[in-house]
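Note that this complex is displayed minus one protein chain, with the remaining chains in position.
Chains: A, B and C, in written order; residue numbering restarts at 1 for each.
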Amino acid sequence: MEKMRANVFRGKNDIRVEEVERPRAGVGEAVIRVTLTTICGTDLHILRGEYPVRPGLVIGHEPVGVIEELGPGVTGYSVGERVLVGAITPCGQCRACLSGHLSQCGHGEGYEATGGWRFGNTIDGAQAEYLRVPYAQANLARIPDELTDEQVELLADIASTGFSGAESAGVKIGDTVVVYAQGTIGLCATAGAKLMGAGLVVGVDGDSNRLSVARRMGADVVLDYRECDPVAEVLKLTGGGADVAIEALGAQETFENSLRSLRPGGTLSSLGVYSGKLQIPYDAFAAGLGDHRIVTTLCPGGKERMRRLMEVVRRGRVDLTPLITHTFSLEEIGKGYEVFGGRTEGVLKVAVKP
Amino acid sequence: MEKMRANVFRGKNDIRVEEVERPRAGVGEAVIRVTLTTICGTDLHILRGEYPVRPGLVIGHEPVGVIEELGPGVTGYSVGERVLVGAITPCGQCRACLSGHLSQCGHGEGYEATGGWRFGNTIDGAQAEYLRVPYAQANLARIPDELTDEQVELLADIASTGFSGAESAGVKIGDTVVVYAQGTIGLCATAGAKLMGAGLVVGVDGDSNRLSVARRMGADVVLDYRECDPVAEVLKLTGGGADVAIEALGAQETFENSLRSLRPGGTLSSLGVYSGKLQIPYDAFAAGLGDHRIVTTLCPGGKERMRRLMEVVRRGRVDLTPLITHTFSLEEIGKGYEVFGGRTEGVLKVAVKP
Amino acid sequence: MEKMRANVFRGKNDIRVEEVERPRAGVGEAVIRVTLTTICGTDLHILRGEYPVRPGLVIGHEPVGVIEELGPGVTGYSVGERVLVGAITPCGQCRACLSGHLSQCGHGEGYEATGGWRFGNTIDGAQAEYLRVPYAQANLARIPDELTDEQVELLADIASTGFSGAESAGVKIGDTVVVYAQGTIGLCATAGAKLMGAGLVVGVDGDSNRLSVARRMGADVVLDYRECDPVAEVLKLTGGGADVAIEALGAQETFENSLRSLRPGGTLSSLGVYSGKLQIPYDAFAAGLGDHRIVTTLCPGGKERMRRLMEVVRRGRVDLTPLITHTFSLEEIGKGYEVFGGRTEGVLKVAVKP
Partner (left out) sequence: MEKMRANVFRGKNDIRVEEVERPRAGVGEAVIRVTLTTICGTDLHILRGEYPVRPGLVIGHEPVGVIEELGPGVTGYSVGERVLVGAITPCGQCRACLSGHLSQCGHGEGYEATGGWRFGNTIDGAQAEYLRVPYAQANLARIPDELTDEQVELLADIASTGFSGAESAGVKIGDTVVVYAQGTIGLCATAGAKLMGAGLVVGVDGDSNRLSVARRMGADVVLDYRECDPVAEVLKLTGGGADVAIEALGAQETFENSLRSLRPGGTLSSLGVYSGKLQIPYDAFAAGLGDHRIVTTLCPGGKERMRRLMEVVRRGRVDLTPLITHTFSLEEIGKGYEVFGGRTEGVLKVAVKP
């Protein structure tokens, strides 16, 4: 039985690069040789025991690689092709998928609690030399020759999610958009709002480095919440409230600030993952009086989504490579977790080369 | 100076039918002789001092009447025509209106806190013999001859709001919809969901009479929360969650039940007016993981909205008259407030004939 | 090798019920024993040589049946379950399907000329004792016990297409809708418009029987084009033009009448299949001046679509059984083609029982 190296979750605060069994492709599946992947904030939650996965699981969910093996029933692909696979792997054939809710894929008649997120969650993930891809027919997106792994890497999750923050809100030409928190998802939401034709994009954070990257990603105005009341500033800049506020942190304060930053009839697009109860203050929400909408979005997946996002990068509409600030080998992935978890060295996103 | 009889708010728990000055039509305005109006739940909030308006104000905001006078600049109408006027009176010419957010009309460049709700709120209302209508060109909707006052009365507010609960949620053919609370707005939301082609409409309440009216308005299944766990029932009936949940009460419990009744990717349409903080439980919301949407809607207005709703009634799609359970003369309106406020005698909606 | 009886296209004007090989289920496929199917207008085009298919093909594409065999990789189903299968069988995993265009399924990276229509077109069809279903995971829709085969039969194609005429047009509460031609698709479009909350539904045809069925399916007003100018009548009834016109025949005259019946900004929903060139008269189209939309729709498919439509029937929103005017056994299917092709005996839709 062939072996490979992989980053395995062994328990709280215990992940190890180990020798594990190399996966084989079953019916409808593929195996890819991973050429680039990343560490995601969710992986930190797993490491810290805040998000439960089973011990022994290979983690990671942002894979770029080369097709190594194709299982029975997968057609139209060849071994050796470079592919991007989304963090979410929809089957395309269940009730959720056929309704267009690919990220809520339940494969079967009903819905699963975790939607279509499987890599490094319910099945082995991408921080490994090889990765088994379920529903391969729906999830292998060929990478155009002119694009590097680094250029497409973040499209698997962070950028797909960030852009969808703007898409789910329905950003229109001339809209004013404020994005609360400029971590990598927030930075991609900022880029997404500009990409869709927003007239004014405001980025809010309390970290000077991130605010300066925010400008580079498309923010017209940046607000440092250590120096001003961002809600008051947004109301002033927009003449009464933003059309869209995007929450990209997952905290009560940013959620509430987002809501208070909206004009009547405005949309709060919530990308953050909250813990505990979230309060909607009546005076801000004024449910039924303010005509507000709150939309939430889980990272959309599927090869067509990946193809579209690669097109945007290929045409130079957006460049995500500045967000990859560090790269480690798979063997040194532990150092990557340290830097990423410690938020030191101006780290934004850590890439991993198996 | 001519006088008229009107129901005037004098202070907390103090409203009186009095002789007041009869209004005249200014530029762009009209005066109608009110032939039918109602008492709304909001009027009770005003009476009880829970919603502040200035003493001396004539209250009421659901007017049916006959054009008595047309101010300069109002064209295409004649004195004597029967008209329905929405509770919300958009100007059609401000930023909100020109964006399609008629109910958030701010008339001017910015937005007003109260949106376009003026009658019995910021200007004299409909519980009177005569009513001055601002922006008359945008708000006088002719009543087809074959429709009675009673048939169109509730379209001004309750039914427009209730239907919009289903419309804002984007109910589609075959959707499953649950409506929490079967007061008059909830009953109209129930009717609206059926009107749009929902496959299964579930009405929830704890009042047998209302549940029986719910069936008549279109609910396929009714659930009495005194006898079952409505969330568990909805999850069972829908095989995993409703496509749409409509909240029509304005309470933490119904809001939370609505959220918990949704399938992943489902929509909560919130019509209730909440007091205090509203909590979104993380496990139900799972913001960013559940792809949920929360939409809120203030009663849409304008003559075109009124015209469309009258068409639906005219063609027999829906009959709202069963919701008017009591009618009082203007002089006896105090009794109407008693019955309505006390929720006695199986009261649903109280009409008033000036 | 097992055999079965099937209706086989042998050449122009030559179809025969013959003994053919009984199909077996391959990977991802299922075989159903057909319990009810129909003859469709497209089958007549095939018979007459107007739509080319290969000789030897079993025709028919509206199948109701019982699962007989499940191929490898199909999960969650059992032999013996009653299922409805749409006329279009999307794979769910190609570019078109993952974009939500299930009816344009190309299975593979590109698009196929025929979209996802395969039964009786590119693979053997439903006028047979057994039917092989491709992409079974995406296409087997369980039939609720309380529904008969006859009640769901037309949902596979005719009703799904007819309803989608209203859905693609985005019919809203209070819209005025005119449907040109009241054949079975037009009748279902009429039912669909009412189902979505149209305020006024006008059905146009030149056959008294069909106009009387149109009333039964939801038309508020019917117009016989032999007795009036339907465009002039529609303009009068709607006060300047319908919000939506649905073309359900596929002819220059009905297309043009549909366009001329619209208000500025109205939508023409075209369901007919035209032959030859179609002319858009400039004075009616006024492209760029009239803000019109023209939408076309191929029958949507997939098990979720079928499930939703069955829900609507189950709840009594619509009853399609009056459209099945004749039923023949498979052996007597030739008589069915005669009656259906001859438009005699008040025929609307012919069902076939294998």
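One rule holds for everything that comes next: contacts are C-beta pairs under 8 Å (C-beta built on N, C-alpha and C of every residue); 3 or more make two chains touch, one makes a residue touch a chain.
Predicted, not measured: the structure shown is a model, and the values here were computed from it.
Shown as candidates are C:His101, C:Arg118 or C:Arg210; the residue that touches the absent chain is C:His101. Considering A:Glu29, A:Asp43 or A:Glu167, the position touching the chain not shown turns out to be A:Glu167 (whole complex). Only one residue from A:Ile88, A:Ala126 or A:Leu195 touches the chain missing from this view: A:Leu195.
Contact with the undisplayed chain is limited, among B:Pro63, B:Gly116, B:Gly218 or B:Gly302, to B:Gly302.
Residue-level contact of subunit C with the missing chain is found at 96, 99, 101, 103-104, 106, 109-111, 114-115, 239-241, 250, 263-265, 270-282, 285-298.
Contact residues of subunit B toward the unshown chain are 27-28, 72-73, 75-76, 90-95, 97-100, 102, 108-109, 135, 137-138, 302-305, 307.
Remark: the residues of subunit A touching the chain excluded from display are 163, 167, 172-176, 192, 194-197, 199-201, 220, 307-309, 311-312, 314-315, 317.
In this section, only the chains that are shown with their structure count from here on.
Distance between subunit A and subunit B, defined via averaged C-alpha coordinates, is recorded as 41 Å. Counting partners per residue, subunit A has 99, 109 as the residues that reach two or more other chains.
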